[in-house]
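One structure is given below, encoded as structure tokens.
Of the protein chains in this complex, all but one are displayed in their positions.
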Amino acid sequence: MSVAPFGRRTLAVAQRRALGPYVALTAPDPDGPAPEPGQFYMLAAAQRWGGGDDERPFLPRAFSVMRAGPAGLEFLLEVVGPGTARLCELGPGDGLHVVGPLGLGFDPPDEGRRALLCGGGAGIAPLAIWQDALLAAGRPAAALIGFRDGAHARAGVLLANPRVATDDGSTGHHGLVTELLESELDADPDAAIYACGPPAMLEAVRALAARRAVPAQLALEAGMACGFGACFGCVVPLAGGGYARTCVDGPVLDAAALAEVPAA
Amino acid sequence: MSVAPFGRRTLAVAQRRALGPYVALTAPDPDGPAPEPGQFYMLAAAQRWGGGDDERPFLPRAFSVMRAGPAGLEFLLEVVGPGTARLCELGPGDGLHVVGPLGLGFDPPDEGRRALLCGGGAGIAPLAIWQDALLAAGRPAAALIGFRDGAHARAGVLLANPRVATDDGSTGHHGLVTELLESELDADPDAAIYACGPPAMLEAVRALAARRAVPAQLALEAGMACGFGACFGCVVPLAGGGYARTCVDGPVLDAAALAEVPAA
Amino acid sequence: MIDLCGLALEHPILNGSGTYDAIAARRAFGDALLDAFPFSAFVSKTITLEPRAGNPPPRLYETPAGLVNSIGLPNKGLRGYVEEDLPQLAALPVPLVTNVMGSTAAELVALVEALDDRDDVAAIELNVSCPNVRTGLDIGSDPDELAAVLRAVRPRTRRPLVVKLTPNTADVARTAQAAEDAGADAVSLINTLRAYAPHPRRPASPWLGAGAGGLSGPAVRAVALAQVRAVAARVAVPVVGMGGIQTGAHAAQFLSAGATAVAVGTESFRDPAAATRIRRELHDFLAKSGVSRSMAVHTPDS
Partner (left out) sequence: MIDLCGLALEHPILNGSGTYDAIAARRAFGDALLDAFPFSAFVSKTITLEPRAGNPPPRLYETPAGLVNSIGLPNKGLRGYVEEDLPQLAALPVPLVTNVMGSTAAELVALVEALDDRDDVAAIELNVSCPNVRTGLDIGSDPDELAAVLRAVRPRTRRPLVVKLTPNTADVARTAQAAEDAGADAVSLINTLRAYAPHPRRPASPWLGAGAGGLSGPAVRAVALAQVRAVAARVAVPVVGMGGIQTGAHAAQFLSAGATAVAVGTESFRDPAAATRIRRELHDFLAKSGVSRSMAVHTPDS
């Protein structure tokens, strides 16, 4: 786990790229350490964060790092509310408040197990940096990704030769990405699943992994206020009872440890 | 008094012009009536009004109409806080929420009295449209205007051959605009004063007018929440006791009616 | 149609007392105000027995998503209201609710008796957020004191009595219960939260001429919803909910919390016709999200 510099720092957005309906933001982070795959950052626009008709956003928002390199940190954003809407407006030169990298990332698969990366929508973001790392380490890392439709599926370019599923069949397999996952497991059960996406998809992956007795690491999302363990707001229920804080005990958690993936 | 359309409407800013440290905004107002000199509008940016570090502005802000014509409504803004800062960022195409024209404007001078327009800083705004009206009616309308320094004095171009005073003497008379007013009254006491500017200046004008027994109409400023008489927040103390609402009983009030011009 | 303790209302959106001066608005906006009057009943600002000038300025302080005011209930007094304002307010296209305040039961009795035979007054709202001269606390913050006042006032008028509860209390449901037991026909809340506004440049001095004030606007909405829910769960009389309502969705939240009607206050300052928009949004919102029929409202004609 990479330790974050203490406190919030302000980066300058270098690039804004549209990928179908998604937006990819790049911001150089000279003072930050290299994040590990699966870690995340708390982001807020340096200017005009908040206000507007519902006076939100007020708190920062959590985003998985999609890639990190000489060009800077890369994030993949989908507009779902006022915070993501504001962040997606940012362009070159705009200030971006960041805290991070935060949380615990992915662990490599045991020897003999091949990684199956299973992503849905913006949830493909952490899988991109994880696939890079696995391939660089000479390990297989097949990507199975699902989207609403062909327009959203354009974000598929972020991963190396992915198998794509769309709800409307406009691109790739007509159906759910978990169906692709099943077929992969049928072909070769010695796999380790790495999944990120909407709660319903993650819950399906959790149940499937349990049924097939295949190890699975899930990169979870939860409403967060702080991202560093201060507020106790981001909890998920554990199989053994009680709760874990997504931000410090996760966001990547072992599927077997979870009671369920709570609906958003 | 021009009656305002009921409710808030959204205009598109057509032009943003810098005049020294001031900003002049122009916005066509197809559905609005022609305002009368001395009336004002409640303005707010249609986008991102509020938020930011102190989460303000929340309420709209009041601005005198500086000019109104085929090009649209013109306002002269000085940045003094979050609301004016946000409004001064607006450029062509940006949305501007407006309510107005509101309040009671200037009354013409009695026959035989020449208008002396006395303005300080952004307070010259309502005097510009008033001078236009007086000159168009074939009445004299001498403008005496005061500024901090030469940079601010560049807004003087908004008035027809003004006498200018600056605090630092970098342009025109080195001193207060009220000194110019005194000299004009010495030359010819049969005048009617129309003043707008900082509270201290208006209070000086009020006292001077009382001493010289010259009629004076003051365009007052006060913190406002609504601008249409709903909140009772914008009051000024009356000479006869009690208070008047600046927004509906003013903003132009007879100097003789005021107990004092309260400091901001 | 909505029945609010005998008042038949076209839709559930009223104004908060003291946040709309229909007479001044009529001057500013002309007949357009009457043609598209935003509220289903008009609530007057608080009237007292004697005229009040109100507090010295400044009276307004903007806070994050809110407003602190120390207006101080300026009004012409009962006589001025009845003679000058009532005829004009009676000409509004909606029923009139007259809001009154007294610091003693005797004052309130005099006020309601004087209004009782004015048929133009459809209902009377009692503002019990007035500080008790003895304790400095709001009269309405002590259930027993509130009940005593109401028992004195209730018999003196045939008009429906709406009690505007104070939010500055430990157990607003208990004061609401006391109001209901003592004969209130409805309750309304929340009034402003007691608040302080420091001078923006001199932290040690107050900004407001009166020293302290009351907080309203979006900042208080979550507090208002909690209080409205607590009260609606406790009393049988209808509840008028308010506090930071800015959209139809917010109005729906208050209706869902158990309110029979809602009131718009501070948001009207941002747009004099905000309540008309809120009414339309509420209608569309309920149509979409199929919330309980009881909340159905008519579309604005506009």
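All chains are identified by letter, namely A, B and C, in their written order; residue positions are counted from 1 within each chain.
Please note the rule applied: a residue touches a chain if its C-beta (ideal position, glycine included) is under 8 Å from a C-beta of that chain, and two chains touch if they have at least 3 such contacts.
It should be emphasised that the depicted structure is a prediction, and the values quoted were computed from it without experimental measurement.
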item: Residue, one of C:34, C:137, C:152 or C:210, that touches the chain absent here; value: C:137
item: Contact partner of the left-out chain, one of C:27, C:76 or C:194; value: C:194
item: Option from C:57, C:218 or C:238 whose C-beta touches the chain left out; value: C:218
item: Missing-partner contacts on chain A, residue numbers; value: 1, 3-8, 44, 50, 54-60, 97, 99, 102, 222-226, 228-237, 241-243, 245, 248, 262
item: Touching residues (missing chain, whole complex) on chain C; value: 61, 63-66, 68, 135, 137-138, 141-142, 168-171, 193-198, 201-204, 212, 215, 217-223, 225-227, 229, 244, 249, 252-253, 255-257, 285, 289, 291-292
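Going forward, only the chains that are shown with their structure count from here on.
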item: Far-end chain from chain C, centres as C-alpha averages; value: A
item: Whole-Å gap separating chain A and chain B, where each centre is the average of the chain's CA atoms; value: 54
item: Centre distance in Å when chain B and chain C are each reduced to the mean of their C-alpha atoms; value: 34
item: Intercentroid distance (Cα basis), chain C paired with chain A, Å; value: 47
item: Sequence positions of chain A contacting 2 or more other chains; value: 55
item: Shared interface positions of chain C, touching two or more other chains; value: 65, 218
